[in-house]
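Since the structure comes first, as structure tokens, the remarks are kept for the end.
The complex appears here without one of its protein chains, the remainder shown in place.
Note that the chains take the letters A and B in the order they are written out, and that residue 1 is the start of every chain.
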Amino acid sequence: MDKKTVNKRIKFYDDLEVMEVDFSDLTFTVNKHVDEFYDEVDRLLASSDRQWYFLVNYTNCKIKPEIWNHFAARGKQSNTSHGLGSVRIGTTAEIRETIREYSRKENFRANLYESRDEAFSALNTMRRRRKTSGSEGIEPYLSVKNIHLSFGGIRAIGGVGFEVHQGDIFSIIGPNGAGKTSMINVISGFYRPSEGQIIFNGIDRTHYHPADVAKLGFARTFQNIALFKGMTTLDNIMTGRLIKMKSNFFLEALYFGPARRQEMENREYVEKIIDFLEIQSIRKTPVGRLPYGFQKRVELARALAMEPKVLLLDEPMAGMNLEEKEDMARFILDVSEEWGTTIMLIEHDMGVVMDLSTMVVVMDHGEKIAEGTPDDVRKDPVVIRAYLGEG
Amino acid sequence: MFDLLFFLETLIGGLLSGVMYSLVALGFVLIFKASGVFNFAQGAMVLFAALTFVLMLELGGEFWDWTGWLALLFAAASGVLILLNRYTDYFKPQIISKRTALLFSLLTALVLVLFFDGGRNMWRAAFISLIIFLVLTVGVRKPKWAAAVLLGVAVTSFFAGGINFWRSLVLTLVVMVMLAMAIERVVLRHLVNQEPILLFMATIGLNFVLEGIAQGVWDSDVHGLDIGIEDMPFDVYGVFISKFDIFAAISAGLLVLGIGVFFTKTRVGRALRAVADDHQAAMAVGISLNDIWAIVWSASGIVALFAGLLWGSKLGVQFSLVLLAFKALPVLILGGFTSVPGAIIGGLIVGATEKVFEVFIGIEYLGGGTESWSPYMLAMIFLLFRPQGLFGEKIIERV
Partner (left out) sequence: MIYRETGQFKTTYPDDQAIFPIPQDRWFLGAGLLLALVVVPLTANQYWLGPIFTQFLVFSLAAVGLNILTGYAGQVSLGTGGFMAVGAYMCYNFALRVPELPLFVDFIIGGIFAALVGVVFGLPSMRIKGFYLAVATLAAQFFLLWVFDHVGWFTNYDPAGVASAPSRTLLGSWATEGGPLSFLAPINMMVSGPEATPETKYMITLVTVIVFAVLAKNMVRSSTGRAWMAIRDMDIAAEIIGINPLKTKISAFAISSFYCGVAGSLYVFTYVGNADTEAFDLARSFQILFMVIIGGLGSIMGSFLGAAFIVLLPVFLNILASTLGEGTLPSDTLANLELIIFGSFIIFFLIIEPHGFARLWQIGKEKLRKWPFPY
């Protein structure tokens, strides 16, 4: 491929700070092809002498699996030197999987989108976020500061704080009794911390009631399933829509006009979630009769129906078999990717946590003992000691 | 003009009757603690116990002419059961079928009534056959209990010349224990693991049945009951205090003490507390729920008997004893459904406030009759500020 053709495939939008790289209809079979392309990209980037957002178009692009590592490494190199962030469109199933896998390993967000419009709007959000944040880099979406919580003199959490960024899959791990669930309870407004602050999107919501926290965009699932046992799956998920619905006794009693319309619209939304989580067959079954794995899934569905900005999952895979765990992991990743939802996760299965998370906080005895990417945490001697004991 | 002496008198009178409310409340607490059943029939049990007692007393010698023989029969049956149970492994639940038991008990009752009671009272016949039926059905599964009960009946009825206070007391105790066993067997056992509200409704049904039986087997007249304590007020520095109320308060106190010791010091007491804490866990360590329930219902039957005696001698034994339950309910929510000391303190508070409120505010300004609701209002307002009741711990909810 000559320089000219490559050049045509690289576009700069100065005002948007976006550089578009167009891989569409290209086939990469040897490392040389990749180098040719990226050399030119790097040259242009270097000559621009400024930072860019990358929009990468993979429509009909084919990359031989053997050269994937090289491809990714070159991409990463450009990114570290001149990138502010990147979005990808037009990925085929195969490429999507590879990118996801790689992003998990290297701890960056995959940012896959269906169309250019979506990609641009995502880029805009990124840009805005960077503009509003100070010199520290991207402002945290949710920041939890110095939380203290105790029950009748027994300390459950003693001064834990962390920051969650938009789009993260953020895990809290730790041995039993470390205060993980208490932390989720504090974040969902169920427990009041005696000290500390919770700031979400610039709003100090430390003293919000659970219902108000929910309205702010927080949804959660429970360690021990907390479904409404007397209702069907459909009704359970519909309860998740309550915060999006205006209730009016009189119209509802008449089942007329806006009340009826609202009912149908929300039903439609709920059906999308039912399809997404593959629970069509149990739509009208009372949840009390469902097996455990399905109940967990319905609970996730109810949380998703709230269109959450932050999804808190308290041991979503506890008590599941391998197959169910894999399903659940897939759903969590899909939620993160399709809706861009920020996810906070408590889970005991280390394999799952390390695979899914972008950030991990380790707690023990009510305190934070480590924080970082899964790889960092895995190697941290303090963490190893907490899990395996002294010596 | 505010009269301090009169106020004190009212207050003390209220406190003393409050102790008697506690007595009724105690029956609720015992059952709720061990089985989580909100027993609405406690009022009916008070009536049932008091009526049984009074009518046994009133029937005196006439009813028991034939019981010398009956006693021998029961004693023999008891002996046989004990021997069978101890020395053979032949004793099996299916030793006698329900139908045979029913037939046998009806026949016995018929014979007894025709030959000894002159065929005058069908209800009595039905009652006796019910007892025999229960002995035969419950008894064959719990031979030791049945033997004990039979022995109790035998011993009591051996003194066939007539029934005095103590004999009647023992007999009524036996009846109450059997009633408790019957309730456990016929009602509770089939409603294990149901919603609390269903159990509550079942006890309302039970309330109807007990009221019907109590008034059907006996009658609905007012019966005087004299337990030998004069209701004479005596003078303490110008404040008149009823002797009877003092007596009632002391006996109630003793009973509570007894129950407290039973709950904390005995093996059965420990089992009771285990069941109260967690049914499943208690079953897992080998405690029989059914036995425990029979025991608590018996205990609350006994408490009902005491309450019935005290209230009966104060008001006369009559239908309105059932309504005592409504005095006990605000006591319960003040003190907490599971707290024995709560029932006592709650009773005192309710007794004192309802009297003082009625005397100093109700009659003066509101036209009287405020006792029906003032304890409830008090309890409701109190709970608004302290939802866990007087003695409850702060509730920590977990998810």
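Things to note:
By our rule, a contact is a pair of C-beta atoms (placed from the backbone, for glycine too) under 8 Å apart; a residue touches a chain by one contact, two chains touch by 3 or more.
This structure is a prediction, so every number in the text was calculated from the model and none was measured.
Just so you know, the chain we are not showing touches A, B across the whole complex. Contact with the undisplayed chain is limited, among A:Tyr102, A:Phe228, A:Phe276 or A:Trp339, to A:Phe228. Residue B:Phe200 is the one among B:Trp166, B:Phe200 or B:Phe234 that touches the chain not shown.
Residue in contact with the omitted chain (choice from A:Ala46, A:Ala73, A:Ala211 or A:Val382): A:Ala211.
Seen across the whole complex, the unshown chain contacts chain B at 38, 186-187, 190-191, 194-198, 200-202, 204-213, 215-216, 220, 326, 329-330, 332-333, 337, 366-367, 369-370, 372-373, 376-377, 379-380, 383-384, 387, 389, 397, 399. The omitted chain makes contact with chain A at the following residues, 188-190, 209-211, 213-215, 219-220, 222, 226-231, 235, 238-243, 245, 247, 249, 252-255, 259-260, 262-264, 267-268, 271, 302-303, 306.
As a convention for this text, only the chains that are shown with their structure count from here on.
Between the Cα centres of chain A and chain B there is a gap of 61 Å.
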